[in-house]
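Not every chain is included here, but those present sit where they belong.
Each chain gets a letter, A and B, in the order it is written, and its residues are counted from 1.
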Amino acid sequence: MEFPWDELTLAFSRTSMFPFFDIAHYLVSVMALKQRPGAATVAWKNPVSSWFTAMLHCFGGGILSCILLAEPPLRFLTNHTNILLASSIWYIVFFCPCDLVSQGYSFLPVQLLAAGMKEVTRTWKIVGGVTHANSYYSDGWIVMIAIGWARGAGGAVITACEQLLKGDWKPEGDEWLKMSFPSKITLMGSIIFTFQHTKHLAISKHNLMFLYTIFLVTIKVTMMLTKNSAVTLAPFEGTLSRMLFGWQQQFSSCERKSEVKPSSNGAVSTSSKPVPETPDSAKKHAKKED
Amino acid sequence: MEFPWDELTLAFSRTSMFPFFDIAHYLVSVMALKQRPGAATVAWKNPVSSWFTAMLHCFGGGILSCILLAEPPLRFLTNHTNILLASSIWYIVFFCPCDLVSQGYSFLPVQLLAAGMKEVTRTWKIVGGVTHANSYYSDGWIVMIAIGWARGAGGAVITACEQLLKGDWKPEGDEWLKMSFPSKITLMGSIIFTFQHTKHLAISKHNLMFLYTIFLVTIKVTMMLTKNSAVTLAPFEGTLSRMLFGWQQQFSSCERKSEVKPSSNGAVSTSSKPVPETPDSAKKHAKKED
């Protein structure tokens, strides 16, 4: 059954994002913007600012990758069709009579469908970023990973900077210090697709896109169905942290002794806030306790 | 009398900004910088930082448009004549014996002349930004509007970011959340000049430049003569908000009901701070009350 499978994945990898998946992405982004306290008021008091923020939410990843590659950050404005699409969705979401869109979006199936389709666009963005960076630096695989990551999950960085400029900055919304789950999984995907692009992974791109998209969508839907994301995240977090930070476990016994003397307050903050993204290391600590 | 009129506007549109209008622009910008508390002290304690801030105030719009088009933000430093001009004005304003310049600038006629000439440069900047963006994206009219806006009124954004870096940031000095009057009127002008440039406005460029400049200067002088800018702004604000945000009035009756349930604090903040830039909508609310 290899042949129909290949046909399926090829057809899937050739589907265009334009009308429907982009709409889902814009809808989810604008709704996420509207959930922010006071966003509706801003939209009424200063529509231009609200529209600008909505555009940043919709095209943030592309803007960040443009900045990182020294391309005009305004280039996304030349794609008039998508701008028109995102603007009309922003218009409908914020100014629809009797707020019909928000009420329709409040139904779980609609949210699941939109979120799943948004995750599909994430795969396309990562692949696009990796190939685009490859056209700049043919062997700069670190740049490819970074650009793929920026395209896929950089919107949060852009919106964080914009909130910083606006003055309503929340330090817990910081993307650097503690990566959110989407950014982690996007980084993983960006690494995988870069390795595939540099022929270090013996898998065809359309198969990888299909599998990664299935992975993303299933995780997202599971997270939304079982509200407490921590439990849902734990196994993936463990895999990810073992895959990325696994090497740090071997030193942990010695580091605990030595970590006390160089920076005491650092050690204090360790004990104060437990480490959420490495549950197995937490288990190790628990083992050491008794 | 069409011929002399055309001759007049043509001659006006061909006047060079260089010696005198630029001087007025730099003078107004540096004086605005000196009005800031502690600026004079900084100039004495750390002239380099003060000079840098003055340059940002003088060339901020160009820097922002360079950033948005991925051009070297330092390119303004290659125009040695203007840098020398702005630096000498900064030097005279801050270090003139017995502060003669500030005393001379405190006379109203001088301020009116300088402010009026500065508004003239604003027109030239908008036109330059629109044509420059057009050379990049021949049909990207949104980019043309944005670049024209950035050139004309982007200095405030740059100086805001610089204040943010310096740590003395005032959230009420925020440009995004509540546009100042100059940025609004610059946005309007940028839109008009873009439509003219894309042949959607049946008026020659030199006529439009003449009329828009007259419009800017008269508004600016009127605002400075009648201190309370709110009254002066009201009609223009009304026109502008009807031109930009007019469509939101039709839904306001229904939106008031629906706005309560999605975000209560948003509705609260609406009632707490009234909408200043749409006085007629305020009137509508008053009408609804009784």
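Convention: contacts are C-beta pairs under 8 Å (C-beta built on N, C-alpha and C of every residue); 3 or more make two chains touch, one makes a residue touch a chain.
This one's a predicted model, so the numbers in the text were calculated from it and none came from an experiment.
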Query: Please state: how many copies of the shared sequence does the complete assembly contain, given 2 in place?
result: 3
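Here is the rule we go by: only the chains that are shown with their structure count from here on.
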Task: To the nearest 5 degrees, please report the angle of the rotation taking chain A's Cα atoms onto chain B.
output: 120
- request: Could you pull out which chain A residues touch chain B in their complex?
  value: 34, 37-42, 44-49, 52-53, 66, 70-75, 77-78, 80, 83, 95-99, 102, 162, 164-167
Chain B to chain A touching residues, read off their complex: 67-70, 136-137, 139-140, 142-143, 146-147, 160-161, 164, 169, 171, 174, 176-179, 187, 244-245, 247-248, 251, 254-255, 257-259, 261-263, 265-267, 269-270, 275, 277
